[in-house]
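A single protein chain has been removed from this complex, and every other one stays in its place.
Moving on, here comes chain A:
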Amino acid sequence: MNSRGLRSQLQDSVPVSGLCPQGAYGVQDSLRSGFTSVKNELLPSHPLELSEKNFQLNQDKMNFSTLRNIQGLHAPLKLQMEFRAARQVQRLPFLRSSNLALDTLRGSDESIGFEDILNDPSQSEVMGEPHMMVEYKLGLL
């Protein structure tokens, strides 16, 4: 049973860049992102931005492919099934989940990195509008 409506999945999978500015109210946020230009939209603002955004993903891919080479296909498959199960244990969309099971599976409950110190999501100053976020998740939007 897929708890996310199909419409929200489609919305997430088609990133549209260059047509709509990313600031609030759809107006370009000149203070943060500079002036609009095609180069601005396409290039990342810092060489590390892309690599940091995908870091966890790339680490997982590397670990799973090594595991597959050593132990055979069943090992990453079984682990990914457990990851998927752990990822489904969440609170409501606008509330922060602790992701305890996911952390334990990944082994990140025994390490501290910059993602725990800087920009801690549990202390972020903005919160999504609860009704909007639940509607988005159920695909009613």
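Here, contacts are C-beta pairs under 8 Å (C-beta built on N, C-alpha and C of every residue); 3 or more make two chains touch, one makes a residue touch a chain; residues count from 1.
We take it that contacts and distances are computed from a predicted model.
**Student:** Under which of the names "Proteasome subunit beta", "TBC19 protein", "Flowering locus T" or "2-methoxy-6-polyprenyl-1,4-benzoquinol methylase, mitochondrial" is the non-displayed chain listed in UniProt?
**Tutor:** Going by its UniProt entry, the chain not pictured is "Proteasome subunit beta".
**Student:** Quick one: which of A:42, A:73 or A:112 touches the chain that's been left out?
**Tutor:** For the chain that is not drawn, the touching residue is A:112.
**Student:** Considering the whole complex rather than only what is displayed, give the residues of chain A touching the chain that is not shown.
**Tutor:** Answer for chain A: residues 24-26, 31-35, 40, 44-49, 51-53, 55, 96, 110-121, 124, 126-129, 132-133, 136 touch the chain left out.
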